[in-house]
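A single protein chain has been omitted; all remaining protein chains appear in their positions.
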Amino acid sequence: MNSNNRTRWISLIAVVIILFLIPLFVKSPYWMLVLTLMWIHIIVAESFRYIVTTGEYSFAHVPLMGMGGYASALLAMKLGLSFWLALPLAVLIVALISIVIYYPCLRTTGTFFFFASFAFGEVMRLCWVRFRVPFGGVGGLRDIPRPDAIHIPGLPPVEFTFLSHVPYYYLILVFMLFSLLIMYLLERSRLGAIAAAVRESKTLASFVGIRVWWYEMVIFVIASAFAALGGSLYAHYTTLLVPLEFYWGLGIYVCIWAVVGGTGDFMGPIVGTIVFSLAREFLRPIPQLVPMVYGLILAATLAFLPEGLISLPSKILPWIEKGLAKVKER
Amino acid sequence: MIVNGTMTGFQLALFATGLTLVYGIMLIINFAHGELYMLGAFGVFFFCEQLGLNYFLSLILAMIVVGLIAIAMERIFFKPLRGQHIPSFVMSCGLAFMLQVSAVLAFGIKDKAIDSVFPGVVNVFGTFVSVERLMVSLISAVLIIGFYIFLLRSRYGRAMRAVMQDPDAAALQGVSINQVCSLGIGIGAALAAAAGGLLAPVFIFNPWIGPVLTWEGFIVVCLGGKTSLPGTLLAAFILGYIKSFVTTLVDPVAALMCEAAILGIILTLRPQGLLGHE
Partner (left out) sequence: MSTPLLEVRNITKRFGGLTAISRLSFDIYLGEIAGLIGPNGAGKTTLFNVITGFYPPTEGKVFYKGEDITGFKPHQLVKRRIGRSFQLTALFDNLSVFQSVVMSQHLHTEVGFWGSLFHTPGNRQKEKATEAKTMEILKFTGMETQRDVLAKNLSHGYQKTLNFTMAIGTEPELLMLDEPLCALSPERVTAIQNLIRTARDKGVTVLVIEHNMKALFPICDRIMVLDAGMKIAEGTPKEIGENSKVIEAYLGGAIDVSDGR
């Protein structure tokens, strides 16, 4: 078991090192953009999955991400706060907002929860459209301030301009790894075990003394905090925030990334997001077909590989072993 | 406002009845219903504008075609997922995407319109209303009444109601569940297509009008009680009036917010809707 663990650690560190070295090989600003956005999407997809560990699917997640973006942007624009301050404050604000949004949903479950969360998330999103002050209405917010430069003694300051693809890449990469680390630890902790119990059977969970609504709320708030983090990063990276971006379509995409990747496994949404982001790049020439392809992949996954892409290795390995055994017999 | 609300109510009623039917019979959530509406509009466009057929004939043809498409959808995609809410919902989203793309491929992305079938304006209770919209409401009413007569009187109607109440008992009585499901979705789709086709001369349409409508239809269904057809009618009108009032008194976005809020409130406080039972 320990050697297995060690291989995992080594491969993990190797992957992280590779991620840090990518900007040395990839020079195209376009691909930098794609990758950086992908890191943000991973944060959102993984935190979406975190909610799924309780057994619920929330559609308020993406609107809350947007709220994180708006909160952060507004704190920077209206109150003049630096990004480095606006981000944590936005996360806190959205955590509080998520309590308000999820509280009524606690009495619902399954499909009811799904649509109730959808409904409240939509109300929030429509607020951005309805109230031009302060949200900027349909046009949204523009010219969102970029992060202040980082000053490391002895080195030139790290600037964040619209040309700073590499600094942004590292910034967001670090945040993503940080988020993933925390979510991973949370899942392995007692909270994760409780979430699993709640997912399996809310009834039985309450009969072993688990205050189900309380733990669900804790998990929802934590997940929303990460969504807000992603939203804030998004806002200060693209410097443009439009309500339409966080429409239900994005919610479905996030859902697809997580589900197709596999919600049962921590790595699932990561795999799903990467696969779909790359797929979308290949489909650039035919944008109208993107939804169709996504739909087909989703349908195929649900039909043939319900546990997601992440379960592919464990499905294929037995086949390979059988095949090898047969060859040996001969 | 009131008149507007009533007409919107009829619209929604026609559309949402189909949705309730599908849910009640097969216990699946069909988020592609709006796409069926959209196809209804395009169908009429196709038969009427491009083939030059009479409007009413086009309407009937569109209803039939969309109904058949829906039955095919059901047989291929929904059948294994009967009774499972979330997988069927996800599947229907995928189908919705695909239908949208098909419409784009077939008809292009530009907005389309059909000439009015009933020109002119008429004075109803002090408001000026286009004859077109009035006729839409009337025809919707006729279709809804016709549907209810079918449901209450005909053999197939009774079979559908039986399956909605208790599928196992119905099966024991010799009702073919598959038949009823196909019939259910076929009729539901036809009603949605009718709604689409009737409103084609009134509003501009394009391949993406589906989702907004599905959303509103869904709110109606939940508000009325997911398996209750009379509830759907009641809810359709309530929502129609609210929408009309808020849109006029405040603004359209606020109306959308109200609708979303209503859904949230209903689901959390009274999940069985107004007339449903759980």
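Brief remarks follow.
Chains: A and B, in written order; residue numbering restarts at 1 for each.
To be clear about the criterion, contacts are C-beta pairs under 8 Å (C-beta built on N, C-alpha and C of every residue); 3 or more make two chains touch, one makes a residue touch a chain.
Fair warning: this is a prediction, and the values are worked out from it, not measured in the lab.
Taking the complete complex into account, the chain left out of view touches A. Residue in contact with the omitted chain (choice from A:Ser82, A:Thr161 or A:Ser201): A:Ser201. Summary of contacts with the chain left out: across A:Leu186, A:Met217 or A:Ala258, the touching residue is A:Leu186.
If you put the missing chain back, the residues of subunit A touching it would be 185-186, 188-191, 193-194, 196-197, 200-201, 203-212.
Going forward, only the chains that are shown with their structure count from here on.
Subunit A and subunit B have centres, each the mean of its CA atoms, that are 34 Å apart.
Contacts from subunit A toward subunit B in the complex involve residues 57, 104-105, 107-108, 110-112, 114-116, 118-120, 122-123, 126-127, 129-130, 248, 252, 255, 259, 288-289, 291-292, 294-296, 298-299, 302. Of all residues in subunit B, only 29, 77, 85-87, 89-91, 93-95, 97-98, 100-101, 104-105, 109, 211, 218, 222, 251, 253-254, 256-257, 260-261, 263-265, 267-269, 271 touch subunit A in the complex they form.
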